[in-house]
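Structure record follows, encoded as structure tokens.
Here the complex is missing one protein chain, while the rest keep their positions.
Should a chain be cited, it is by its letter among A, B and C, assigned in written order, with residues numbered from 1 in that chain.
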Amino acid sequence: MQKIINRLKRIEGQVRGIQKMVEDDRYCVDILVQISAIQSALKNVGFSITERHIKHCVSDAIKQGEGKETIEELLNVMKQFSK
Amino acid sequence: MQKIINRLKRIEGQVRGIQKMVEDDRYCVDILVQISAIQSALKNVGFSITERHIKHCVSDAIKQGEGKETIEELLNVMKQFSK
Amino acid sequence: MQKIINRLKRIEGQVRGIQKMVEDDRYCVDILVQISAIQSALKNVGFSITERHIKHCVSDAIKQGEGKETIEELLNVMKQFSK
Partner (left out) sequence: MQKIINRLKRIEGQVRGIQKMVEDDRYCVDILVQISAIQSALKNVGFSITERHIKHCVSDAIKQGEGKETIEELLNVMKQFSK
């Protein structure tokens, strides 16, 4: 998980960078490009965590014959993400 | 712009909150719900900046008969955002 | 699966409806609203199929201790979808 924490620290820095860009009245399009980069980075963190979740929690629940609820929960969070 | 900076500060705090959740080994789905909340918040900041950009830079360029390039640039950033 | 086929038939009709709107030179924003409705409908079909896939293929593979590849494949298609 250290890798994910490092990625989140980098994202935190990028968000701070955008604050600075807004304060410095930088060109809107340049700010939007940066925001879009953070979106991608966050999405990738989301995928890594989803991967982990499926490989562990979901798989374990399925193996124990208790997959139904865990799968519903997974699908709900996937739907929320896709909004 | 102060409102946008405040929203970015809140997002920065939320990103830090997720780091904590990962360190504390919190349930994956709870982390994913938080990431999805940040995605929404960032998207809204992106829209506010896009709105500002269209109302000022793009409108001014169009009024001066120089809209072509600015519109292309706007569409490109919109495409990047929608990825 | 009949429900999914019915939904796809409705989507097909909606796509034809947009062709007509474009031919009739209807207001761009009205066309965009319709396209966005189709996007939502398609996304929902995608979720239904994903649900089915996880509940059957993925679950079966995991139960047989062969989940690894199926999970990778699932994650890849989820990534493609989120673009």
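Note that in this section contacts are C-beta pairs under 8 Å (C-beta built on N, C-alpha and C of every residue); 3 or more make two chains touch, one makes a residue touch a chain.
Everything quoted here is computed from the prediction, not taken from an experiment.
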Chains shown that the absent chain touches, full complex: B, C
Subunit B, residues in touch with the chain not shown (by the definition above): 43, 47, 50-51, 54-55, 58-59, 62-63, 67, 71, 74-75, 78-79, 81-82
Missing-partner contacts on subunit C, residue numbers: 1, 4-5, 8-9, 11-12, 15-16, 18-19, 22-23, 25, 27-29, 31-33, 35-36, 38-40, 42-43, 45-46, 49-50, 52-53, 57, 73-74, 77, 80-81, 83
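To be clear about the criterion, only the chains that are shown with their structure count from here on.
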Cα-centroid distance, subunit A relative to subunit B, in whole angstrom: 14
Centre-to-centre distance between subunit C and subunit A (centres being mean Cα positions), rounded to whole Å: 22
Intercentroid distance (Cα basis), subunit C paired with subunit B, Å: 26
Of all residues in subunit A, the ones touching two or more other chains: 43, 50, 74, 81
